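Please read through the structure below; I'll follow up with questions.
Every protein chain of the complex appears in place save one, which is left out.
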Amino acid sequence: MDVLALNLLIFLPLVAAVLVWTLPERRESLAPKLALAVGCVVLFAGAWLWPRLPAAMGDRGAGALVGELKADWIAVGNRDGTSEAATTLTNGFVLRFHVGLDAISMPLIALTALLVPLSIWCSFTAIRKRQREYYAWLLALTTGMFGVFAARDLLLFYVFFEFTLVPLYFLIGVWGGPERRYAANKFFLFTFTGSVLTFAGILYLALRAAQIDHCSVIDFDLLRLSALSLKQLTTAEQSLLFLAFFAGFAIKVPLFPLHTWLPLAHTEAPTAGSVLLAGVLLKLGTYGFLRFSLPMVPAGTLEWARVMGGLAVAGIIYGALCCWVQRDVKKLVAYSSVSHLAFCMLGMFSLVPVGLSGSVLYMVNHGLSTGALFLVVGMLYERYHTRDLDALGGLARQMPILAFFFVLFVLSSIGLPGLNGFVSEFAVLLAAFNSEVLGRWYGALGATGILLGAVYMLYATGKLLFGPVKEPAGTPDLSAGLKRDLTLREIAILTPIAILVVVLGIAPRLVTDTLDPALQTQVLARVQEASALAAAVAGGAP
Amino acid sequence: MPILLILMLVLGAVGLFLALPGGRADLSRLGLLVLAIGAALLVAGLTQQLAGEPGQALFAGCSLVALLAALRVVTHRKPVYSALYFVLLVVAVSILLVRMQAEFVFGALLIVYAGAILVTYLFVIMLAQQARPAPYDTRSREPLWGCLAGFVLLTQVAAYVYRRPASEQAAVLPRVGGDAILNVATPLLTHYVVGLEIVGVLLLAALVGAIAIARRPAATADEGED
Amino acid sequence: MLAAHLLVGALLFALGLVGFVTRRNLIIIFLCTEMMFQGIILNLVAFGRYPLEGPPTFDGQVFSLFLIAVAAAEAALGLALVVLLYRHRGTLDAGAWTTLRDE
Partner (left out) sequence: MTAATSILPAGLYATLPLWPLFGALLVGLWIALRVKPERAHWPVVLGVLVSAALAVTLFFDLQRQYAAAPETHAGGFVYSVYNWISLGQPASLEHNQWLAVNFYFDGLTGVMLLFVTVVSLMVVLYAVGYMRDHHGHPERGYERFFAFLGVFVFSMITLVLAGNFVLLYLGWELVGLCSYLLIGFYYGKPAAAAAAKKAFIVNRIGDFGFALGIFSLYWFLRPYVQPGENPLDYAVVFKYAQHLATAQIGGMSQATLVSLLLFCGAIGKSAQFPLHVWLPDAMEGPTPVSALIHAATMVTAGVYMVARCTPIFGLSPLALDVVLAVGMVGAVLTATMAMAQYDLKRILAYSTISQLAFMFVGLGCGVPDSAVFHVFTHAWFKALLFLGAGSVMHAMGGIIDARKFSGLRHVLPQTYAVMWVGCLALAGFPLLAGFWSKDEIVHAAFERHAAVGIIMLATAGLTAYYTFRMFFLCFHGPLRLPAEAGEHPHESTTMIRPLWVLAGGAVLAGYLGVSFGGPASESFLAIFRPHGLIHDFLHHSTIGHPEHGHGGLWLLYLSAGVALAGIALAWLRYGAAPVADPDARALGGLWRLWHAKYFVDEVYDALFVRPLRALGRLFFNTDNYGVDGVIWLVTAVPRGLGFALHYLQRGALQAYALSMVIGLVAILVLWSWWT
């Protein structure tokens, strides 16, 4: 049943995408409804899988997988004639379709399962041209996102990782704002350039793994590659491999100074695209670091951790200050993503337990709060056709419900205690401050982010919601069946996120209880092993 | 021998370069002369290899005719003449085939090429006939590079062909017995029957395609263009 | 004698190639491709008649037949296209059709 649910998550959207695409023209109005129905199924499947994880971990320990499925996809090489099993390849390479959820991927899967139906639903009034293609691309993107988080095979991960680019490219390039083509190209080229280097790294690692294990079959199994003997994979090699992974993942995160594609892509993308980009796709980068860089090349990670921490701190401050001078509120939220994801990286490279779990929590929380902010901004844009902070003002009087949600998500975003953002921010900063690798200066400088975050977010809130009422002439435009304030549909979109924002702020253990042991055994143990080894070498040398 | 061969190939290349349309008329004629001499010498040399085999003279004559006709096809400034020289070429080649006990192919080649295809060509040429020689017929494109590439290609092929010592080459083989048609038909209809069917489908597709293309009005043929 | 035939075939092929590259008239370009076919047919038959080992076979001739069929199909389609192009631009110059170039 778990297997079925997981594969439903991955493949149902793809099938539905084809269906939606091929709808006859006179049935175009069916496309959004069909897509939403699929989104709901996805949500239910995700919700069904969620409680299975603690049960599975209770039975099988921290490394337990929910809905595991393993099958050869592409196997090239000579087969051993004596046995019929597929694994008896005597040489060559094998790419497996190997999926399964563990405690690290489960929160992100759940986040995706929540954001997908919401982003489909929010497009109902916003997208009025070429609806069939739009929803088809959106559903295809869904498949990619689930695939990435579920993949247990490095090459399969890479396939899905790259696959997500295509739908988003079209979503931005066709349904985006005035500069959509430039934005789409920039987005695609940036991310693609990085990921080919990552691909090279993956291939090298797999080849070396086969060499180290004296195994003539090259495979890309995640667990096997995360358990290579650190003595044989030299530090220099790991260092270079880390850079190869860095190229792909850091651009995706995006880590300062490779972030310049993000504000543009966010600004130009349609609302649903922005939501999924900020909510899920950026996490592919952080997830990649956590899943691959840390456990596979721990010595390389240790080598580069300070640099990463430095870049993260720079990103926090840089992104925040950039936010402060924006006039386009969507661009402001986009830059805030740069700052927030830098927090996430800071926590991760503190390499202490609380930092790692804070980092994963940060991924989820950022997905919720920033995704929701993009939703709200999109709703605003639908009515006023502008996002210029100087052209709008005093909207709290015009749209109190929207103001409520906006303020709530802003508060979550700036880490108000009691809401979800605080828990992760606190954990990340505490970890950076107490980390043996990074140390207190990283934590102290990173903590300026909580100050600057308040500055720019309240600057935007004040301009947008407070002061005398200011609306461009001829607005709000209610031609799409909207009301002056939020409609029931829009309230229903934002409410689940609002509830989660509060719930995760009060009870972060819903996520961390399963997460902590998994991070400890799958990620941190490797890093500790590497640092112990380095210490032994350093101790033995003189 | 190969050195001589290469010399003659050089001669041919230079001649061809001169003879291609675009240059001065006298140079062109000189080039044709050089080509003819080169071809004759080459064929003479080749014929010598066939010493002792029956039909030696036939090979020499037909090869020479085929080569000269081919030269004219490439170098002639009037498409009609090119087409007519091509007929000559096909005839010469088909006679060469007869020498190699390929009577059926000989017939097919003559009928299909010299008969059907070339007639179509002539129709098209007549359809697109210009009053005066068209500018694109009197100038050629990149003759130097073209000739150079062709020359190097030939040297490579020749070098490969002559890498085997002559002594190792197969001795004179006797004629194969049996019915000429049956000899070809048996593999065609047994071993290569799938290929045959595919070729049939291909011809059908070409037929349909040709009709579809020809029927299309010129105005909508390129609606995608700027 | 295989070599002699092969060389004649190669010469025909090479001449066709040079013609294809250098001549501008679309019809002549097509003729040159047909000429290359002639060279190939010659080669195929010669390989069948003078095999490197074993008795002579007729497989080469079978392939030549296929080749003739392909040439016929190609000529039919190609000439139809040439007619269409000529009708559109009133010229047979291959250089007149460069709309696929990089701007």
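Here are some notes:
Read from first to last, the chains carry the letters A, B and C; within each, the first residue is number 1.
Note that a residue touches a chain if its C-beta (ideal position, glycine included) is under 8 Å from a C-beta of that chain, and two chains touch if they have at least 3 such contacts.
Please read all numbers here as calculations on a predicted model, not as lab measurements.
Across the entire complex, contacts from the unshown chain go to A, B, C.
Residue A:D516 is the one among A:E162, A:E382 or A:D516 that touches the chain not shown. Even with one chain removed from view, chain A keeps its contact list with that chain: residues 189, 257, 259-260, 263, 318, 321-326, 352-354, 356-357, 394, 396-397, 411, 416-418, 422-423, 426-427, 429-430, 433-434, 440, 443-444, 447-448, 450-451, 454-455, 458-459, 461-462, 465-469, 506-509, 512-513, 516-517, 520, 524. Interface with the hidden chain, as seen from chain C, comprises residues 17, 20-22, 24, 29, 94-95, 97-102. Residues of chain B in touch with the missing chain: 141-142, 145-146, 149-150, 152-153, 156, 159-160.
Here, only the chains that are shown with their structure count from here on.
Averaged Cα coordinates give chain A a centre that lies 63 Å from the centre of chain B. As a whole-number value, the distance joining the C-alpha centres of chain B and chain C reads 7 Å. Between chain A and chain C, the centres computed from C-alpha atoms are 57 Å apart. Of all residues in chain C, those touching chain B in their complex are 1-8, 10-12, 14-19, 21-25, 27-28, 30-32, 34-35, 38, 41-42, 45-46, 48-53, 55-59, 61-62, 64-66, 68-77, 79-84, 86-88, 91-95, 99. Those residues of chain B lying in contact with chain C across their complex are 5, 16, 20-21, 42, 46-47, 49-50, 53, 59, 63, 66-67, 70-71, 73-74, 79, 82-83, 86, 89-90, 93, 96-97, 100-102, 104-105, 108-109, 112-113, 116-117, 120-121, 124-125, 127-128, 134-137, 139-143, 145-147, 149-151, 153-154, 157-158, 161-162, 164, 166, 169-170, 172-173, 176, 183-184, 186-188, 191-192, 195-196, 199, 202-203, 205-207, 209-210, 213-214, 216, 218, 221-222, 225-226.
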